[in-house]
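In this view, the complex is presented without one of its protein chains, the others remaining in place.
For reference, chains read A, B, C, D, E, F and G in written order, and residue numbers begin at 1 within each chain.
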Amino acid sequence: MKQVEVGIIMGSSSDAPIMRQAIEVLKKFDIGYEFSVVSAHRSPQRMFDYAASAEGRGLKIIIAGAGGAAHLPGMVAAITTLPVVGVPIKSSNSLDGWDSLLSIVQMPGDIPVATVGVNGAKNAGLLAVQIPATHNAELRAQLAQMKKENNDKVTKMNETLEQF
Amino acid sequence: MKQVEVGIIMGSSSDAPIMRQAIEVLKKFDIGYEFSVVSAHRSPQRMFDYAASAEGRGLKIIIAGAGGAAHLPGMVAAITTLPVVGVPIKSSNSLDGWDSLLSIVQMPGDIPVATVGVNGAKNAGLLAVQIPATHNAELRAQLAQMKKENNDKVTKMNETLEQF
Amino acid sequence: MKQVEVGIIMGSSSDAPIMRQAIEVLKKFDIGYEFSVVSAHRSPQRMFDYAASAEGRGLKIIIAGAGGAAHLPGMVAAITTLPVVGVPIKSSNSLDGWDSLLSIVQMPGDIPVATVGVNGAKNAGLLAVQIPATHNAELRAQLAQMKKENNDKVTKMNETLEQF
Amino acid sequence: MKQVEVGIIMGSSSDAPIMRQAIEVLKKFDIGYEFSVVSAHRSPQRMFDYAASAEGRGLKIIIAGAGGAAHLPGMVAAITTLPVVGVPIKSSNSLDGWDSLLSIVQMPGDIPVATVGVNGAKNAGLLAVQIPATHNAELRAQLAQMKKENNDKVTKMNETLEQF
Amino acid sequence: MKQVEVGIIMGSSSDAPIMRQAIEVLKKFDIGYEFSVVSAHRSPQRMFDYAASAEGRGLKIIIAGAGGAAHLPGMVAAITTLPVVGVPIKSSNSLDGWDSLLSIVQMPGDIPVATVGVNGAKNAGLLAVQIPATHNAELRAQLAQMKKENNDKVTKMNETLEQF
Amino acid sequence: MKQVEVGIIMGSSSDAPIMRQAIEVLKKFDIGYEFSVVSAHRSPQRMFDYAASAEGRGLKIIIAGAGGAAHLPGMVAAITTLPVVGVPIKSSNSLDGWDSLLSIVQMPGDIPVATVGVNGAKNAGLLAVQIPATHNAELRAQLAQMKKENNDKVTKMNETLEQF
Amino acid sequence: MKQVEVGIIMGSSSDAPIMRQAIEVLKKFDIGYEFSVVSAHRSPQRMFDYAASAEGRGLKIIIAGAGGAAHLPGMVAAITTLPVVGVPIKSSNSLDGWDSLLSIVQMPGDIPVATVGVNGAKNAGLLAVQIPATHNAELRAQLAQMKKENNDKVTKMNETLEQF
Partner (left out) sequence: MKQVEVGIIMGSSSDAPIMRQAIEVLKKFDIGYEFSVVSAHRSPQRMFDYAASAEGRGLKIIIAGAGGAAHLPGMVAAITTLPVVGVPIKSSNSLDGWDSLLSIVQMPGDIPVATVGVNGAKNAGLLAVQIPATHNAELRAQLAQMKKENNDKVTKMNETLEQF
């Protein structure tokens, strides 16, 4: 059975449609993950326990998504020494994502959160591939291959682009 | 010795000059307080313990100030059932206070933070008077007296205002 | 008959769908309330009278919701010594709620408004429970129970979360 | 003695340096004015009385300046039928003037405030000239003369502009 | 035939649905108006001629609505000495109305535009009533009556408000 | 004598320190220019005449800088068919440049203004070189040389950068 | 066969509906263009090659549209000496266009991007006409004709505008 290396958490199951974009990336690169709801505000003890036990349970990276006054990524980063990737969610109760973004990215010195764009869970997943890839040549090769495919998509787009 | 009813906390001692404005109000109304640094990010366990023990230690209200990605008020509110008053601080690493304000006020349903204006520690202190005043006629009389004095200040301003 | 302790007011009946979220909380905690339209702009005398008479009529807390250039919470706070909870409404004529939020939260020193997030009437209701709970052990127990239920909801979400 | 036609009010005497720019305009056009501090928040009854008595006392126009959660112009407009000109002040406790501007300009339908730019008291003074000028040919001639002088200033600027 | 006293102009006929709210007010108060498209950008000469001839044609007030980089109100104010009321329109090509608002309200000293809220054409119409009302007791009485009706609407809202 | 090809205008002589950065570029590339104050708001007729006569006087490009509710670039673009480059100025009466930027860049369809960054007069000057360079190989060579020099500056920076 | 003078590029084919508005302008003025997808992020080498070869291939102007963290216009401008017109796109992953606008317009000194409004591809097309028109009297005549037609549209709008 595959080792779980990435913990994907979010403040509410309503964030799942966005956060699943990170899962898709991890599956493509065959990296073990776990996926759960961990609310800093509704389940602070669970959040605390999750963050405090993460390293011991073998996790390498935590991806945390939240909206509005989004405290989950920063609080997890306060507790664990693992790299935490923060995903600002443009939820229904957020001010178009501005609150989510600022309350995740503007962390004080000493407690980093690697923040991606609003609703950018796909990129959070990719960071969770790039990090182990720093010491894994095969993953690096796969990432290089993905870059090539991205480039090919541009070529395809041009082949089908109507010139008007 | 006076019972400590209000816990005033802040993310860093650099927030003290602002937060002391709350103390001045509490002293004026002769309400017992304690004042300490409790960083959600640098001392998460202390924050957790502070919030979890607050009610048991006899606190009635917590005033929490923080800047940037300001998680302290919201996290304390997640743990305690006491009313939490949040003070957004315009600290040097904040985006002119916008990040502090949004990451305090935009809390999700079920976990309120009573937010005051940016650097509004004086008003936080006053909320911590108004709350016990709801069942304390003497405090209400003092608050009414303060309103009268505020009005008198306007009268004074007009007496000395140069008409040009 | 139950004593009315919380006055819930709003600038227009179009704000009612949001403001009723505060009522639901108060009903759950069995706290007496009254609910009415009090416009600072269309009925300034009514607003004045409402605020000036609130304490005498036995109210303990006022929850005021308004949108756009939202003056109701701050004006009521200028007149009464009761704690005022402000709810910024994202109404059709507001700039996505930014105007509502800023014109409620940015009160000058001496006149606090305990502001919740945009459309955050549920949290306003909870503050109106937390305030009497500071001297009511039963209410505190109920609030603790609610926190437990919030935590249970997270557990439930995890039980039904599809792992993909 | 000259009839007082314009009431200039502000939330605090600290707003006076800005608001005096309106006075300078009115003096230049020889229009009677009065100048006072009327705080919606610290002296609500004075504000109420001021607005309610303004028409009876012969005022034609009210210029009101305020900063932060600036409620003075809108509340005065709620009470009087006179035209109210609002001046958003970028005060020390404001968010760079954004809160002042939005809480003055975003008034609901039925209660207009004629808003000028941030710290734009000079233009407020000019509106208080343009309004009586609608039925006063001499004032219109003076305004036309001022426009000519503005144009002449541009000519002067060009005469002294170093071409490098 | 009624004298035309208010010129209502807008940058495009697509702004008409908003701007007609000003007309409804003027009709209610029986004030003569004219309504036309005058684009500062597409018809600068027409704009110039309109503004330059307005006073001579007997207009007393100009209401100008525009969206995006909204130059119409400010340019008309640059040319005429009549009071100009600016209506920021949240048009499809605007940044949610922020650009419209700022490019109308932030006029330099010497050239005022009396700005109302975003899409606030109704209030623009009311300013165009309040201005002649400064020397017309009957209009003032009608405005006072309207204030009374506004207040009655609040009473009505309360009579039909479901208490839950 | 050198043909004047670029007209550099600004709303006030206080904008000159910024706008001279455009002049320095034009001098370096030996392109003829003229420099003057043309205020859309204080000298609308001069603005009109300037824009209407520009092509006839042999100008090829107009660079216009303005702050606050910045109408100069857009109005000139409304009148002339020459390309107009707009420079948003962060003047003392502007909201940190946001108003200047939005009121210049957000032009409606059919009337373009080529906008540069806030206070970006240097880049405005460069656009006024790039445009004639489209049909002038020598200018293109000079621009290529400048790019080389820019690159060399980076090399220099690295040679002197302390490694710590 | 017509010489291609304008290169229109965009970060993704999803930007095509907006960018085609530039094509329509160029077709109307009979200016040769090419249209393709060139992503700075997905195809950086293609972007590099496109920009580096543009001048040699006879292009005179490049129009580049992009959304979110929009780097395409600025990077192309870094590589070529041709004038680059930037079109901020309000794409689904952008913060209502604010990120697109700021990351295009706020270029550092020495590397200009002529920025148009959000989704302003039509105006980008017009700049690509105005630039060659600086040395082409026929194009200038066509542009003057277009201005006349714009003015006629305003006249038409007025002929059909219902007076209410």
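One rule holds in what follows: a contact is a pair of C-beta atoms (placed from the backbone, for glycine too) under 8 Å apart; a residue touches a chain by one contact, two chains touch by 3 or more.
Keep in mind that this is a model prediction, so the values were computed, not measured.
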For this session: Can you work out which residue in A:K27, A:R57 or A:K147 touches the chain that's missing from view?
Result: A:K147
Seminar exercise, completed: Contacting the left-out chain: of B:V37, B:A52, B:M146 or B:L161, that is B:V37
Problem set entry | Touching residue (missing chain; options A:M19, A:A40, A:V76 or A:V118) | A:V118
For this session: Spell out, residue by residue, where the missing chain touches chain F.
Result: 96-98, 101, 117-120, 150-151, 153-155, 157-158, 160-161, 163-164
Seminar exercise, completed: Where chain A meets the left-out chain, the residues are 21, 55, 60-61, 81-83, 85, 101, 105-118, 120, 122-124, 126-127, 130-135, 140, 143-144, 146-147, 150
For this session: Name, in rising order, the residues on chain G that touch the hidden chain in the full complex.
Result: 11-12, 40-42, 44, 48, 67-71, 74-75, 77-79, 93-95, 98-99, 102-111, 113
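Here is the rule we use: only the chains that are shown with their structure count from here on.
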Exercise. Could you state the distance in Å from the CA-based centre of chain D to that of chain E?
Worked result: 18
For this session: Could you tell me the distance, in whole angstrom, between the mean C-alpha positions of chain E and chain G?
Result: 35
Exercise. How far is the middle of chain A from the middle of chain D, if each middle is the mean of its Cα atoms, in Å?
Worked result: 52
Seminar exercise, completed: By the touch definition above, chain C meets two or more other chains at residues 12, 42, 68-69, 93, 95-96, 98, 101, 105-111, 113, 117-118, 120, 150
